[in-house]
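Below is one structure. I have some questions about it.
The other protein chains are all here in position, but one chain of the complex has been omitted.
For clarity, chains are labelled A and B in written order, and residue numbers in each chain start from 1.
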Amino acid sequence: MKTPLALVCLLIVPFLGSDYLTNLLIVVMLHALPAIGVSLLMGYTGQISLGHAAFYGLGAYGAAAFSVHGGGDPWIGIALATFLVGVMSSYLGWVIFRLRGHYLAVATLGFGFIVNIAFVELRDWTGGPNGLPGIPPLDIPILDLSFHTDGTFFYVAWVAMILAVVMAQNLVNAPVGLVMRGIAESERAVSSLGNDVTSLKRKILVISAAVSAASGGLYAHYIGYISPQPFAIDFSIKLVVIIAIGGFRSIPGILFATLFVTVITEPLQELGYYDVVVYGLFLVVIIAYMPQGLLQGAYGLGRRMLSGARAPAGAGR
Amino acid sequence: MKRWTGLIGALAIVVGGGAQAQDTIKIGSLFETSGFLAFLGNQGLEGANLAVEEINASGGIDGKKIDLVNFNTESDETKAVIGVKKLIERDKVVALIGAMNSGSTFSIIDIVQRAGIPIVSNGASRAISTPVNEKKWVFQAPLTDVLVINVLIDHFKEKGIGKIALNNADSGFATSGMKQWQRIAPERGIDIVIQQTYGNNDPDMTPQLTNIRAKSEVQAVVQWGTGKGQAIVAKNYRQLGIDKPLYYSHAASDPNLIKLAGDAANGIIFPTSKIAVVDELPDSDPQKKVTANFIEKFKAKYGRGPATFAGNGYDSMIMLADAIRRAGSTDPAKIRDAFEQTVDYPGVTSVYTYSAVDHYGAQPEGVALQIIEDGKIRLYK
Partner (left out) sequence: MVDALQFLVSGLVIGSIYGLAGIGFTGIYNVTGVVNFAQGDKAMIGAMLAISLSQMGLPPIVAILLAVGLTGAVAVVIECFTVRPVGNDVWRGIIVTIGVGIVLRGIAVVVWGTEARGLPAFSGEEPIHFLGATVSPQSLWVMGITAVLAIGLALFFQLTFIGKAFRACAVNPFASRIVGIEIRTMSPIAFAISGVLGAIAGIIIAPITLMQYDTGLLIGLKGFVACIIGGFGNPMGALLGGLILGIAETFSAGYLSSGYKNAIAFVLLLGFLIFRPEGLFREIDSKLVKHER
C-alpha cells in the first residue's frame, strides 16, 4: 500500500526546482514502461526476451516519422505507432513462441538486431546513423498545454507510468495472472487444464510490446531527436537486468530497479574508466547470489548477518 | 517502508553535492569514455585534460584555475541529456565541450539553447551548428567533412582525376561523409562511379573492394571511416592487388592506423590537420609552434603520440579559455560572444575563425594533404 503513496509523492518533484532530478526521473519513468512490459512477459509468464529495445525503438521511430515526415499530430503518431507495434508483435509471437529457453532468447535477440539494422539502413525514413532531429514536443492546444519543458513533461511520463502500473497490477492479480504464473512453472500442467497457452503468451507479448512502444513514442517527443543507438541491444539487456534486480515478479520491485539502474551509474562516474567494471560486477553479484532481486537479497543478507551476530548469545540452540 | 528509505537514500546521493566556492572556473565536458565511440572520446578527453593542465600551470585565467568536469555520455543520447543537465545545474559549469558523437550533441542542442550555455561540440556533422541563427550557443571545433572533401576535390582536379569509387563505413561519421560526397562531387564535376558500404565492426571488406576493383574506369578510390575498419580496408586493398591511388578521410591521421595496417598503409593519401607533419612545416606556418608544443606535452603525459581527435579536445578547451580571458568574465553569455569573435586562432587541428554566420570555425588553410611513406606520415608534395 506504500507504493501508490510514494508514486503520488513523486508529483512534487518538478517543484523542487532541479531540472536534473526532474529529467532523471522522467528517464526512469519512461524506462519503467518497457521494464514493466518485460516483467509481464518474462517475470510472470516465463518467456525470456532480449529484444524489447526493438519495440521501444519502433514506437519512437514510428511516432517520430509520423510527425516529422507526415506532419501529423504527435499524439496520433504515438497511438498509431503503439497500435502497429502491437499488431506486429502478435505476428512475431505466432512465430517465436514455438521456441523455448535460450532458443527463444536468441530469436528475440536476432529480432532486435534486425530492427536496429533497419533503423541504420532505412536512411530516408530514419536519418540513418545520424538520426532524426526536429521531432516536435507534445502539446494539447485546446487546453493551451505544452509539454516542452521537463517540469511539464514530467506529468505526461507520470501518467503513462501510472497507467502501466495499474494495468500490470490488475492483469497479474486477475485470474489470468494465475495462468501466466502457471505457464512459467509448467506449460504442460496449464494447458492440460484447458488453457490455450500459446494464445495467452501472444496476448501478453502484445501488451508488453505496446507498452514499450508507447514509451518509445513519448521518449522521441521528449528528447526531440532520435538515433539508432538508444534502441540497440544494450537497452534490451538493460531491461532484462532491471527485471533481475527487481526480482522478476514484483511491479514495485521493477520500479525500484529501474530507478536503481539509472541512478547507480551517476555516482559510478566518479570512478572514471572503472565505472563499467564496477557496474558489471554489481550485476553479476546480484544475479548470481540474489535470485530474488536486490531488495529481497539485501534484506535476506542483512537478516542472516544479524542472526549470525546474535548466534553466540543463543549458543544453546 | 524499507524500500523507500533506500530509494530516498539513492536520490540523496544523486542530488547531493551542489555548488562550491567560486575560486575555480568550471567547464563541463561530455566525452564518451565507454560505449561504441569510446576510442574517440578518450582521446578527446586526454587532449582537453592536457589543455587544462597547461592553462592551470601558467596561472589559470586571471588567477582562477579551470576545473574540467567530464560526464561520460557512453555514446548514448539519453545519457547526454542527463549529463548536460547535471553539468549545468549541479556543477554550475559556465561552458561545455561536446562529445565526439554527433548524435550526443544533436540531442542536447535544445537544452543548451534554453539554458544559455555555450558549447563547443566535437561532432563532425555540419548540421550541428547550422543554421547558425537557430544554434546561437553551439560551436564546432573539428574539421568538417565539407572542408576536407573540397580539399580532396581540388587535388583531384589538379591530377585530372574525374571518376572515383567511394567506400565508406556505416557509422555516423562515415555516413555523413558519404552524403556530402554525393552532394559535392557532382556539383564539382567528379563522377562517383561506385559506392560501397561496410560495417564498422566487419572482419573483412574484400567483397566491397572486389566490386570496386571490377570497375576499371575508376581512377582513384576514396575510403571514409574510422578506427580499425580503415586499417582492415588498407590490408584488403593491398591483398586484392588494386593498384589505383587510395585516398582516406581526415580520420586517417591516427598513429594507430599505421601500427595496425603495417606496410599496407604505405601510399595512402589523406587531407587532415598538421599534427603528424609538424616537423616538415615551414617556420612561417602559424600552427607550427602550437602543434609542436601540443605533441611534446601529449607524449610526455601519455607516453604515445596524439591522434587528430586529441587535438580537437585540446583546441576546444584552449579556445574556450581564450574566450573567457577576452570576455573578462565567467558569464556564459559574455563567453559566447567572445568565442564568436575568435579570429585567425592557430589551433592544433586548424586555424579557426568564427563569426555570427560561421560556427564551425575551421579554415581550409588548416588542412594539408599527407601521404604515408615507409610507415611515416609526410606532407604530400
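As a convention for this text, contacts are C-beta pairs under 8 Å (C-beta built on N, C-alpha and C of every residue); 3 or more make two chains touch, one makes a residue touch a chain.
Everything numeric in this text was worked out from a predicted model, so none of it was measured.
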Notebook entry, point to check: What are the shown chains in contact with the chain that isn't displayed?
Noted result: A, B
Margin query: For the chain not shown, which residue from B:Pro131, B:Gly160, B:Gly241 or B:Pro282 touches it across the whole complex?
Written below: B:Gly241
Check: Among B:Ala124, B:Ala264, B:Val278 or B:Val348, which residue is in touch with the absent chain?
Finding: B:Ala264
Note to self: From the list A:Ala79, A:Val179 or A:Val276, pick the residue that touches the absent chain.
What the structure shows: A:Val276
Notebook entry, point to check: So which bits of subunit B touch the chain we can't see?
Noted result: 34, 36, 38-39, 42, 170, 196-199, 201-204, 206-208, 210-211, 214, 227-228, 231-232, 235, 238-241, 256, 259-260, 262-264
Next item on the list: Can you list, in ascending order, the subunit A residues touching the missing chain?
Entry: 42, 48, 50, 95-96, 98-103, 105-107, 109-111, 113-114, 117-118, 120-121, 185-188, 237, 240-241, 244, 273-281, 283-284, 287-289, 291
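Keep in mind that, in the parts below, only the chains that are shown with their structure count from here on.
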Check: When the C-alpha atoms of subunit A and subunit B are each averaged to a single point, how far apart are the two points in Å?
Finding: 34
Next item on the list: Please name which positions on subunit A make contact with subunit B in the complex.
Entry: 2, 6, 18-21, 23-24, 27, 120-121, 123, 128-131, 133, 150, 219, 223-227, 229-230, 252, 256, 259-260, 263-264, 266-267, 269, 272-273, 275-276, 295, 299
Checklist line | subunit A-touching residues of subunit B, taken from the complex the two chains share | finding: 1-4, 6-7, 10-11, 13-15, 33-34, 36, 71-72, 75-78, 81-82, 85-86, 88-90, 101-103, 106-107, 109-110, 125, 127, 170-172, 175-176
